[in-house]
Each structure stands twice: as structure tokens, then as C-alpha cells.
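Only a part of the assembly is drawn; its chains keep their places, and the rest are absent.
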Amino acid sequence: MLKVLFFARLREELGIGELNCAAEQAATAAQLRESLVAANGEHWRASLFADNIIVAVNQEVVDWSQPLQAGDEIAFFPPVTGG
Amino acid sequence: MQALAVAIQSEDFSVDAENADLLRQSNNTGAIANFVGIVRVNNDRLTVVSMQLEHYPGMTEKSILRVLQEARQRWQLNAARVVHRIGELHPGEQIVYVGVASEHRHAAFDACAYIMDYLKLQAPFWKKEITANGAHWVDARESDSIAAQRWSKP
């Protein structure tokens, strides 16, 4: 299993903060994003493919080519605005 | 307590109390540089009623601690700490505390500015503003590349 998290605007737009999905569905972060859109409908595309969406694997920001493995925690979020 | 410390909390903080903790963690400190972020009243000419702050539990704490470690490698620091509030905040309230203790002031100032750049530009926090015209997520204004340039090693 992969643990998938969404934060801030993404969480609100998708109406969900966390879901699990099978690790076989996605060898990389990019493939996971595509499979989430395929599984949940095209209205997810506008959110997950918005400009500057960031992906973190196991709490580290990574490139979309990052390989995934079972047990990983993957988070999608918009640009940060802290401080 | 540790010489490097990060707290994410909904409660307000006291700069005096945090600075006292910095001093308890360090020997021979001569300089403390602080940054305190405040919720502004106006943003883009809209009056802010309140602000909702969200973070990524786990990653936020871990990544800030790593930046404190980087700062300590880069400058001669005795101790450094960050307190960042989450949840509902109102204009005029404190959002974030950064405290850096060093023997000398230049290291303290530079490390404090470096840590704040990270908190503004890379730490996983998100702000939603509630104004008279409704609620909206705050847009990121500055790019990571600006921060990276500023602190790139020679």
C-alpha cells in the first residue's frame, strides 16, 4: 500500500485529506498522479496538475520521477505560504 | 531541552520565555537575533478578519530541524529555535518566532534571516485568509530560486 496525503487547497478541492492505494498502481510519483486521476475522475486533473504542485515522498520534496515502493507516504500540496 | 528545537503549536508564545530557553541551552552567548512574524491587517487592500494556518505534521518539524542543523554548520551558533503557530490567528497576533544565539551578532543575524527564508519559501505551511469578501488560500509570492540564490555557497 501507498499512503497518499493532500494539503491545503488540494485537500479542499478534492474533498479528501488522505487515502491509500495499491503500490502496484504506480512505479513513480508521476504515475501515481496519473493513476489518481484515472481512479477518481477527470475533475482531479485540474487540481493535481495545477501549476507548481509539489510532491513529497516520505516527507522529502522529490522530482516526479521519484520511484515509489510499498509503505511510502506520498504528499501532494500547493506552493507553501508559511512564516 | 535541546540546543536546536522546533515547536508547532496553536498557542501563542513569549519571546522572553523562548530567549530564556535559548540561553539555558548555550554557553557564552553574547547575541540573540530574533524574528517575530505578525498577522497583517491588510493584504492586497482587503481587511483580514482571520487567518487559518495548516501544516504537514511530521514533515514540517523534521524539515525545520534540518534547516537549523544546516545553519549551525554554516555559522558559529550556540542554540537556535523555531516556534510556528497553526490554526486560527487574527491580525496583530504573533505567527512565528525564530531565535538564534551566538557569541557574536553577525552569525546570529545571518542565521536568523536564513531560517526565515526557509520558513517563508520552503517549509510546508499554508495560509488561508478570511476577509470580508470571503476566504481564499494565500498565493505564494516568492520563488524558491530567489532564496536559493541568496544563500548559495560561494
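The letters A and B name the chains in turn, as written, and every chain counts its residues from 1.
What we mean here is this: contacts are C-beta pairs under 8 Å (C-beta built on N, C-alpha and C of every residue); 3 or more make two chains touch, one makes a residue touch a chain.
Everything numeric here is computed off the predicted structure, so don't read it as measured data.
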Only one copy per chain kind drawn here; the full assembly formula is A x2, B x2
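In this section, only the chains that are shown with their structure count from here on.
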When centres are defined as mean Cα positions, the distance from chain A to chain B in whole Å is 26
In the complex, chain A touches chain B at residues 5, 7-9, 52, 56, 59-61, 75, 77-83
Touching chain A in the complex, chain B uses residues 37, 53-56, 58-59, 62-63, 84, 95-96, 116, 119-128, 137-140
